[in-house]
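With one protein chain held back, the other chains of the complex are shown just where they sit.
Which chain is which? They are A, B and C, in the order written, and residues in each are numbered from 1.
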Amino acid sequence: MSVLETSVGVALADPSAVTAVEATGTSALAWLVIALPLLGAALLLVGGRVTDTFGPLLATALSWGSFVLGALIVVQLYGRAAEDRSMSVQLWDWVSAGELSVHAGLLVDPLSMAFVLLITFVGSLIHVYSLGYMANDPDKRRFFAYLNLFVAAMLILVLADSYLVLFVGWEGVGLASYLLIGFWNHNPAYASAANKAFVVNRIGDFALIIAMAYMLATFGALDFATVHGSAGSATQTTLTIIGLLLLAGACGKSAQFPLQSWLGDAMAGPTPVSALIHAATMVTAGVYLVARSQAIYDLTPDARLAVAVVGAITLLYGAIVGCAKDDIKKALAASTMSQIGYMMLAVGLGPIGYIYAIFHLITHGFFKAGMFLGAGSVMHAMNDRVDMRRFGALSREVKITWITFGAGWLAIIGFPFTAGWFSKDHIIESAFSAPGWQGWVFGLVALLGAGITAFYMSRLFFMTFHGKARWEDDIHPHESPLTMTIPMMVLAVGSLVLGAVLYPTGLLSGWLEPVFGHAEGHESLLPLIAIQVSVFVLMVLGVGLAWLRYGRDEVPQVAPEASFATRAARQDLFQDEFNEQFLRRPGAALVVGLETADKDVVDNAMVGGTSRGLASLANVVRQAQNGFVRSYALTMLAGIVAILGAVWVIQ
Amino acid sequence: MNLSAYIYLATLLFALGALVVLLRRNTIIVFMGVELMLNACNLALITFARMHGTLDGQVYALFVMVVAAAEVVVGLAIIMSIYRARRSASVDDANLLKL
Amino acid sequence: MFTAPEIDYLALLPLIVVFAGGLIGCLLEGFLKRSVRVSAQLWLTIGTLVIALVTLVWVARDNQGITAAGAVTIDGPTLMLQGLLLVLSILGVLVMSERLGGTTPDAFTQSGVSVPGSAEEADAVRLGGTTTEIYPLALLAVGGMMLFPAANDLLLMFIALEVLSLPLYILSGLARRRRLLSQEAALKYFLLGAFSSAFFLFGAVLLYGFAGSMRLDVIAEAIGTETGLDGLLIPGILLVATGLLFKIGAVPFHSWTPDVYQGAPTPVTGFMAACTKVAAFGAMLRVFYVGVEAARLDWQPILAAVAAITMVIGAVVSIVQTDIKRILAYSSIAHAGFILTGLLALEQVGASSTMFYLAAYGFMTVPAFALVALVRSAGSEATHVNQWAGLSRRAPWMAAAFSFLLLAFAGIPLTSGFTGKFAVFAAAIANDYAWLAVIGVLASAVTAYIYFKLIVLLYFGESRTDTVVVTPSALTTFAVVCGVLVTLGLGVAPAPVLDLAANAAQFLR
Partner (left out) sequence: MSDMPWLTILLALPALGALALVLMPRGFARSRELALGVSLVTLVLALFVAVEFIVGNGHIQLQETYSWIPQFGVSFALGVDGIALSMILLSVILVPICLVAAWDDVPADGTRRQQGYVAWILLLEAMMIGVFAATDIFLFYVFFEAMLVPVYFLIGQYGGPERARAATTFLLYSLLGGLIMLVAVIGLYVAGPGGGDGFLLENLTGLEIGGVTEKLLFLGFFIAFAIKAPMFPVHTWLPQAATEARPSTAVLLVGVLDKVGTFGMLRYCLQLFPEASQWATPMVLVLAVISIIYGALLAIGQKDMMRLIAFTSISHFGFIVLGIFAMTTISQTGSTLYMVNHGFTTAALFLIAGMLIARRGSRNIADYGGWQRVTPLIAGTLLVSGLSGLALPGLNAFVSEFMVIIGTFQRYPAAAVLGATGVILAALYILLWYQKIATGPAPENLSSTTRDMTVREKFVVAPLVAAFLVLGFYPKPVIEMLEPAVTTTLQHVGVTDPASATSADGSEG
């Protein structure tokens, strides 16, 4: 590939113009980042029982290996000039026919490496955590194999240099998610949850496939470089359609409205899975996709607006649902949805939001993973109970968990100077700077969301760790082993300080600038300080309200009868009822109808009809074969007369 | 007299013979109907021979008579054997083979 | 007025041999004692047929021409069909002679004149009566058949028709078991045959009236010229056609076929089905190709319609049959339709494809009926399809052979049935009868249903204990193996026979 001969300044203003050079040095080993966990998965799955003993440790080690390698690559990139940090690793010619030419190739650039670090770091921590969490599970080996598989797939997703390779990872993480949600599939509900996740994701994937088809038809290629490079030459309509299709794909993976229904059920998987896949990494893939496709979205405000709208809706949706959930994991899942809604909103805002979206994504990866692990630890302590109404007053029993969870809680509610505060406030600020009515709408939604987040997260926190103990009789809470608590501690530290490390130092924005370009100075609708103050006030209000209701007051052990709004929120705003009523039932009826039609109409008409027709014709004709000679003679004579008559008529 | 009248007569006889085959039940009579048809042919042959002014037709008629005689032999033999077995000469009784 | 016609005896030698053999056979009937009669007659018959075949190949082939006052044509088609007839009748006679360990041909009654079930019959059985007259009868029938396609004169054709038919009427009535059915078959065959030959004759007479001669070449010349009696031409052609269509069993002149095929002794059915069809189609070829080809615009549509309806009716009605012999009968009707399709194509390809199909059909039909005769239940033939269920387990080779023949009937590639169908359909399509070919393939598909139903029964049905497959002697085995090998050979490497048929397809006019 030829290096672009444009000035650096232009290149930065038009980030798609950054051309990846062939990778050298450590970066050339980027494939190994993927290969290590993939190898782990393969070994553990194929190796069988032989690997039972050392398998989990091996998987963990390989995951850490990926992290180390990723870090080394980042170091190498850091040593290069900002505009040279984009490198490609070409592996092999994968699919080539006609115009289509897709190499299995990796793109090592700041954006992908940011994800690599997040994935491998959090992922490895969760491997470690799982060593403790899954210690007594008979299928531990399989679990670690799946985890490794997930890490590998997720790395393929972010390292891909084309949409098609990305799609491999995209579906790969879907598969891993399916396998892990259904890990305890002896419970039929869990198996259904796994199916639901996969199928809903497939709807998004369908859109993504069509998006790729559209790209190929438009640009004649699927690699990021060509597609993004020639995006400008496509028509507005085309770009908008592609943008919307990509958004639909992102919605599926990131559980955004209207494809959000699977995430709550996905909590059926073991808690480390929820932490890794359904909080920290996989579900943020949609955000990555939109961010990666910025060259397209930059040119199509309509599609971008759609992204922002979806983000805004989901943000509120998740937040509202989160207020009503009593299942600790489902509440966290709702919160995840909501937080990803923030990220979507941010990427939907365009160049001003990309960096904040990724920033929030990273911090969220830490604090949400931390909280999920905390939740896992709590469940560990409470014999796998998840109903927060039967928790309470755990702060004394599981102190480390309480503290680490508290760090995550502070981060997510946006307590000043925690990681979440840095990332979320910037998104809210950016939202207010969107043009025209959008600024007001998105800004206020984001602001409101922040308040609700503070409420429901505090509700969760207080219900679990404070108030009166509402435990069931046979529960004797105990702190988790070190393998579990250490990862929680690491993540807790990250939740508190990561923001301060990354943002004020300009580390992250500097790192990502070659990809996203320099964020233009923007006019906010409200003064910055006003926004920050209102966010803070709302947060305090939310926490306070939660304290009053769930910290100070008695929490009923059984969910009380509630208003329509609460019931709606408990039932995820009737998403499943809607799907059941308008999708599954008509679908099932269609299937049954077709089954009947296939038997009664197609088969019966084609085969049965023909054979019946022939048989009845035969039965009519054979009546003439009545055994009477004279009748036969009559037939003959009739034939002769008919023939002569026919000739006579013809002539 | 116009020779074509004989042709019409022959045709009529032929048709009569066919009708006999169709209408009568007695096997012998049915067979007679066939003989009538053959003889109608003979009449036509002779008439055509006359028309064409050749003797071919008459010779043909002789052949046909011989054949008819042979047919009678075989036919009667078959009819006899079936009559002896069934004690019936009705063609309609021979209808075990059907459909 | 009469001059003694020149007769090329060398060309007629095969015919003479066969007729002479038949007459000697009649004499032997009278002079030989009962115990040696069967084998003597068998050897005489086979010998006669073989010698006829040899003379056909070595003598008659080199003496082609129109002879006997223009009444007989010995040309390519004649020789080809005569040869085919001879080979098929050798097989047919072998099958007829199957004794199954007894002293007399198994399929035939020991006393044709006795009343079924009477004391007379029992006496005949006790005394070891034989019906060796089947051999001379068969030879005479073969003679008539050989004359049929050779006849260049409608009167001779009529005589040949009778010569071939009369022995067959008798043979049909000679079954050992189910004699009532057999006699009924003979009666039906006879009455309807006589009825139809009357029509044939009347048609011939009309053509005589039209042309002033029954010779085909004269008739051919007369077409297109004003004879004053032009109105007789078309009815004449069609009535002649009627008689021939009866013999081949075309709809609506087919009614006799199932009944006679079912009632006649099974080996006779096989012989008759194969050889009569060859002879009758040969005669048709000659009439339509040599005699009235010039009037084809008048008869071709009629024949096409007959072919179409024959294929459809034959195929459709076969699917509701439950008797193996009737199934094969309806199949023969459908096959008659297929062959007609080829015949309609005219030109050389029409003749060659027709003759090839006849060969293919003959070599599958004789062994098929031979195999039918082997399946017994309580001493008599078990011809109901249900009695055949699961036979493959007890008689794998018989089932395999029969299934293979069924595949050939169905026209599955690599069998002669396919090659034959291909030949006739190709001829039809090349000569603007594609629609007929379409009907033909649809009919084939329908007939395939019943053939495969039989295979299903043979192989996948629940076995019945009261049905047995008797072990045939070398005679039947030879005939069956020959038939199967030819059926396979004509499917896999038909080129030589196609060549033969193509070379033979030149009519002397």
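What we mean here is this: a contact is a pair of C-beta atoms (placed from the backbone, for glycine too) under 8 Å apart; a residue touches a chain by one contact, two chains touch by 3 or more.
Predicted, not measured: the structure shown is a model, and the values here were computed from it.
Which of the chains on display does the removed chain touch in the whole complex?
The undisplayed chain, in the complete complex, is in contact with A, C.
Of the residues listed, A:Gly182, A:Gly243 or A:Gly408, which one is in contact with the missing chain?
Within the whole complex, the residue contacting the unshown chain is A:Gly182.
Can you tell me which of A:Val21, A:Leu39, A:Ala71 or A:Val168 touches the chain that was removed from the display?
Residue touching the absent chain, from the options given: A:Val168.
Touching the absent chain in the whole complex: find that residue among A:Ile210, A:Ile475 or A:Leu545.
A:Ile210
Would you indicate which residue among A:Ala135, A:Val199 or A:Val533 is in contact with the undisplayed chain?
A:Val199
Using the document's contact rule, name the residues of chain C that touch the chain not shown here.
Touching the missing chain: residues 352, 393, 396, 407, 410-414, 418-419, 421-423, 425-426, 429-430, 434, 437-438, 441-442, 444-445, 448-449, 452-453, 455-456, 459-461, 493-495, 498-499, 502.
Provide the residue numbers of chain A that touch the chain removed from this figure.
Given the touch definition above, chain A has residues 4, 17, 45, 92-100, 104, 164, 167-168, 170-172, 175, 178, 182, 185-186, 188, 190-192, 194-195, 198-199, 202-203, 205-206, 209-210, 212-214, 216-221, 226, 229-235, 238, 590-592, 594-595, 598, 602-603, 606-607 touching the missing chain.
Note that only the chains that are shown with their structure count from here on.
With a step meaning a move to a chain it touches, how many steps does the shortest path from chain B to chain C take?
The fewest touching-chain steps linking chain B to chain C number 1.
Using CA atom averages as chain centres, what separation in Å is found between chain B and chain C?
The mean C-alpha positions of chain B and chain C differ by 25 Å.
Could you please state the distance in Å, as a whole number, between where the Cα atoms of chain A are centred and where those of chain C are centred?
Taking the mean C-alpha position of each chain, the two centres sit 78 Å apart.
Between chain A and chain B, what is the gap in Å from one C-alpha centre to the other?
96
Going by the contact rule already set, what residues in chain C reach two or more other chains?
In chain C, the residues touching two or more other chains are 187-188, 191, 195, 199, 258-259.
By the touch rule stated above, which residues of chain B touch at least two different other chains?
In chain B, 18, 21, 30, 91, 94-98 touch at least two other chains.
Given the complex with chain A, which residues does chain B contribute to the contact?
So the residues of chain B in touch with chain A come to 18, 21-23, 25, 30, 91-92, 94-99.
In their shared complex, at which residues does chain A touch chain B?
622-623, 625-630, 633-634, 637
Show which residues of chain C lie in contact with chain A when the two form their complex.
187-188, 191-192, 195-196, 199, 234-235, 238-239, 242, 246, 251-253, 255-256, 258-259, 298, 301-302, 305-306, 313, 316-320, 446, 449
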